[in-house]
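A short write-up of the structure that comes next.
Every protein chain but one is kept in place in this view of the complex.
On to chain A.
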Amino acid sequence: MNENTFKKRKLQTTVFFIAIIAVSFFSASMTDFNLIDGILTIPSAFIWMGENLIITADTLSKLPNIMEKLIETIFMSIAATTTAAILSFFLGVAGSKTTAVNGVLSAFARLIASFARNIPVVAWALILLLSFGQNSMTGFLALFVGTVGFLTRAFIESIDEAGISAFEALTATGATYFQIVAKAVIPQCLPQMISWILFMIETNIRSATLVGILTGTGIGYAFDLYYKMLDYQAVALVTLLIVVAVIMIELLSNHVRKVIL
């Protein structure tokens, strides 16, 4: 490495940053986005929030109703995640290089995973809405499909990461495929898989709110309802409860992770 290499590196970095700045300005001008105007509206936005998003004693009377919706949402997220995890497990085993039975099945599993994953959950909800209508089944399926996509991918990586070594050793002892998967692959990957499932439950509670707005179920429906009734105090309460629920689930799953890993 000589002086010229350094000069070249420096030049590359400079050009790269200038390019990023140029692209930012170009994008802003194309979309009529003005940073200064945007920043100037922030104070008034906060003032509006401060005036309207106040939780009053009156609002608290709606708490039982909102709680019921919230719990419905949480349980739907958990149900969607755990059922998706079962399917993802089989797809993951089929898709991983270590445990692949044959190439076709492996490619098929990976295809399903990437297809399900690359379409946003909201898009799934809208598509499924057409065939299943506005009910909790639609929300469940939308979360289910998105979760299968993500978890399959995560499980494939977990199994791949655990490596082929124990699989190879047990093959050499004359063990059958299912013995090896059950007794070598699963014990090694299980903590990581559970960790991913917990992560997905958290994510799905957040997504469920959005999906609920579209499918008219759960906490999303409550949010939408109060929002359209211009009952902003209730909207504030719903938002707060979602935040609290997500944080609590996160703390809980962090604790579980610490214990199992």
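In this section, contacts are C-beta pairs under 8 Å (C-beta built on N, C-alpha and C of every residue); 3 or more make two chains touch, one makes a residue touch a chain; residues count from 1.
Going forward, contacts and distances are computed from a predicted model.
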## Note on the structure
Per UniProt, and picking from "Fenitrothion hydrolase", "Outer membrane lipid asymmetry maintenance protein MlaD", "Phosphonate ABC transporter ATP-binding protein" or "N-methylglutamate dehydrogenase subunit C", the hidden chain is "Phosphonate ABC transporter ATP-binding protein"
#### Entry: Among A:Thr14, A:Thr82, A:Asn135 or A:Ser165, the residue in touch with the chain that has been omitted
A:Ser165
### Task
Identify the residues of chain A touching the omitted chain, counting contacts across the whole complex.
165-166, 168-176, 178-180, 182-184, 187-188, 191
